[in-house]
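For this depiction, one protein chain was excluded, whereas all remaining protein chains were kept in their positions.
Right after this comes chain A.
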Amino acid sequence: MFPAPAKRDGVLPGFRLGLGYTLTYLTLLVLIPLGGMILMTGKLTWGSFWDIATAERALASYRVTFGASLFAAIVNAVFGLIVAWVLVRYPFPGKRFVDALVDLPFALPTAVAGITLATLYAENGWVGQFLAKLGIKVAFTPLGIVVALIFVTLPFVVRTLQPVIEDIEAEVEEAAASLGATRWQTFVRVLLPGIFPAWLTGFTLAFSRAIGEFGSVIFIAGNMPLISEITPLLIISKLEQYDLIGATALAVVMLVISFAMLLTINLLQWWAANRHAKGNDAEPAEALAPGALVEARP
């Protein structure tokens, strides 16, 4: 008799090598720098860390950074879904051109985007002058930050949703229609749950990118302390004053908040993706003997 193998080998070998490589890579690139940063703050006493982290200017900058990022990500989630839907579902002239346009915010240096947006939305800019008549000020206000962040994070939702929308079977929609569902009911009850995990991924990517965004924001934000100053800028200004420890303290705060939020969203996403497969204790369906199908009862 041969001893039964302890675990089943996958089709592709190299689990150990793959895992080892992944861990080394992540350690070198992510964990060590972040760990170093946290160690650096260790030079502070808890009290002085707390003072720096909860200074009035710091608190205001968190509000601006996370608030504007959340708002921008929500706006992009809604409009990105529409853009992705249109790009997948409808043929129209110039579709490839529009499709390529979506990636442009990725390619453009963010400073260029920031300067362009600041010029456009300034009170005497092309767009800004009309908004000014309506009493809306965009450039050099928190609203300007939101505009810049929307621009920079546009591709994330679109690009994560596109392949998922392409994968939707036409038959599922037809089935819903033949059962009497309206288009809206089909969309909300049948299609949306299918694309929800990908949608959340796109939202998360856009949100985290917005939190870290610096280049485009500083040109349009006006950077007034307590009003339109983002945390990354506050960190830079601390660095410019050789306050390395203060800068890392703020960075650690951002790191912790970001990590907590991303973890929450990831858990939510995991839950959304696995909801339809709960009760996995059941035998896999294919393992059932075909002859037992019709008569099988518990």
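Heads up, the rule we're going with is that a contact is a pair of C-beta atoms (placed from the backbone, for glycine too) under 8 Å apart; a residue touches a chain by one contact, two chains touch by 3 or more; residues count from 1.
Quick note on the criterion: contacts and distances are computed from a predicted model.
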item	value
Name under which UniProt lists the unshown chain, selected from "Sulfate transport system ATP-binding protein", "4Fe-4S ferredoxin", "Sarcosine oxidase subunit beta" or "Pirin family protein"	"Sulfate transport system ATP-binding protein"
Selected from A:A181, A:I227, A:I245 or A:L262 as touching the chain missing from the view	A:A181
Selected residue (touches chain absent from view) among A:R57, A:K95 or A:R189	A:R189
For chain A, residues in touch with the removed chain	169, 171-172, 174-182, 185, 189-190, 193-194, 275-280, 282, 284-286, 288, 290-291, 293-295, 297-298
